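Below: the structure, in structure tokens.
Removed: one protein chain of the complex. Kept in place: all other protein chains.
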Amino acid sequence: MSLKYITPAERFKKYLPKDYVELVDYGPFGKTQEEAGPGNMGQFKELVEEHPMCSGCWMAYYIRLIFASLPNPEDTVTLGTAGCGRLAISQAAVPFIYGNYGDQNAMASGLTRAFRLRFPDKTKDVITIAGDGGTMDIGFSMTMHSWIRGEKFTTIMLDNEVYGNTGGQSSGMSPKGAVLKMAPKGKDFGKMPATELARAAGCVYTVRMSPTNIKKAAKIIRRAIFVAREVGPTFIHAYTSCNIEYSIPTHEVFADAKAQEKDRFTFEEYMTDEAKEVIERVEAEEKAARMARKAQKTEAVN
Amino acid sequence: MLKKVTEGPAGYMPQSAPYMGVELAPEGQALLYGNKVSEEEAMRDAAKALLTRDNPTIFPGPQVLWDWKDDVAAKAEALLELASEIPNCKIIPMPDYRPKYPKIDVKAEINPNHPNLTILDNKIKACVFVGVHCHYANLTLRMIRAGTDCYTVALCAYMGHEEAMASIRDLHAEDIHKFKEIVIEERNKLGIEWETTLPPENPSLPKEDLTTLSPADYGEYRSLIMTRKGEHVTEVE
Partner (left out) sequence: MSPNPEKKLEKTLVDINYLLKEAPREKHFITGAQAMAEAVKRASVDMAIAYPITPQSEVMHLVGDIYAQGHIKEYYRAEEELGTMSAIAGAARAGVRLFTATSGPGLLRGLEAIVSWPGHRVPAVLGILTRVINAPLSIQPDNIEMAYMMHCGAVMLHAENQQDTFDFTLAAFAIAEKVDVYIPVAVATEGFFVTHAKGYVEMTPEDMALTEFDPVAAPVPAMDNETPPARIQRDAPVQKSNFMSYLIHAVWQQEIWDSNKRAMKYIYEYLGGPIEVKNPESDVFLIASGCAAAQAREAWRYAQEAGLSVGLIKVRAIRPFPIDEIRDAVKNAKSIIVPEHNIIGWLCKEVKAAIPNGGIVTEGPRVYGGMTLPVELIMKEIHNSLGLEYDLKL
């Protein structure tokens, strides 16, 4: 892990804008989750702050959460594609690659392999964050094949059940019967079984969830990243409603997300034995480190 | 000298300097107004511009702002020495290449996607780009030539830039020192009195103490930060 590329040249630090100095001094680079993680969002300089998402956007909240949960933000690259998500993701202080339509998992395949040959001794986390259209419609073949090949990176699908950025068209993930653009009489087939497809294609860790619980959502994001490092492809299918196209009043966005936990986004977590081993090991290590720090702190106080 | 590339504004959608026939200088040479000249000749003209035009500014880019390579410290030091010898010189950084959203603080930084905003707002009539990756430097220099009357100097670690009025290639810290000496010489020739002074620090707002922030400080967005168990916040706007 090298923080050099995000450390200002000594002599220039006082010439940098405040935004960047804070990112260096109060940002999450090189810090633990207790120092700068989802548990204390708002108390450190976050990787993504200003973004052009709509008021009440649940996707914007989840993207913010993803960035706060990164185990290794200084060694992470994100990839995305057309859609609302990239408007916020591209504002983060983490390299973001935007290619063409739905190609994020193909690009990530090339990128991950290239990283592994250039940096055999380093961990570089690669995460694709795309919408339901980008992941399951236009990018379907490239998504599936990256999983079938066993590419070691994390895929996060921001499922708002609609093409929000292009004006509210029906997607493969829209629920049956939804009246949307390009489905003027209501969509006549149901949601694609994304997590089932992911498992069939070889994902070693899959989760479907409505991320209403910050701690839980963060834990899932981190698990997906840790497993992808060592075992194979991981997939998170997260509900990130579009309050505009689905006409959800802003003050009901959270209630809607809660309601979805009992409807189309019931919590479902799957892991292979190998993935489970990694999760148990990493979480035990994290716990031990946490305890050690706590003990150290207590000792220092005494 | 026939000036192939000059200060703008060159207009709405100017032809690029390479398409106007300007070629990069070979090793050991520099470009001045699109012509191949000695490094010293280009530096001398650039020095005069920085000494005689309003609001001279140095724009350091990511390659010299961030401590990623061994030669960064020496270059940063040399650039500050150079800036200290140019009367009333400012340093405005280009820390990264993403377009600024929602709005750039033009007093505090410059951005390759809309560099003219910083140039125009600060009424900068002569500037130096250094440590900007060549692709972004070319975009920036062309937009400045298109929309402003600023004299541009490119100090480049690689092959230089056709779009700049003065372009120095293969830049090392020594070249910056040499440029500084030329600035001092020209300043003395012009009879400008100046005491070596570091440029002012970045004018962006003073720091907030983030360590004392609590979720309550987030007001209407508080519900998006954290909800308590069983809590359902309805008032978000």
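Letters are used for the chains, namely A and B, taken in the order the chains are written, and counting of residues starts over at 1 for each.
Everything below uses one rule, namely that a residue touches a chain if its C-beta (ideal position, glycine included) is under 8 Å from a C-beta of that chain, and two chains touch if they have at least 3 such contacts.
Everything quoted here is computed from the prediction, not taken from an experiment.
Within the complete assembly, B:D96 is the residue of B:E41, B:D96 or B:D217 that touches the hidden chain. Screening A:M53, A:A106 or A:V278 for touch with the missing chain picks out A:A106. Of the listed positions B:N35, B:T118 or B:N138, the one in contact with the omitted chain in the full complex is B:N138. In the full complex, chain A touches the hidden chain at residues 2, 4-6, 74-77, 79, 86-87, 90, 92-101, 103, 106-111, 113-120, 124, 141-142, 145, 149. On the side of chain B, touch with the chain left out of the figure occurs at residues 13, 16-19, 23-24, 62-63, 65-66, 68-69, 95-99, 112-114, 117, 133-136, 138-139, 142-143, 146, 158-159, 162.
By our rule, only the chains that are shown with their structure count from here on.
Those residues of chain A that touch chain B in the shared complex are 4-12, 14-22, 26, 41-45, 50-52, 55-56, 61, 64, 90-91, 212, 214, 250-251, 253-255, 258. By the touch rule above, chain B contacts chain A in their complex via residues 60, 64-68, 72-73, 76-77, 80, 91-93, 95, 98, 101-102, 105, 108-109, 199, 201-202, 204-207, 210-211, 213-215, 217-218, 223-227, 232-237.
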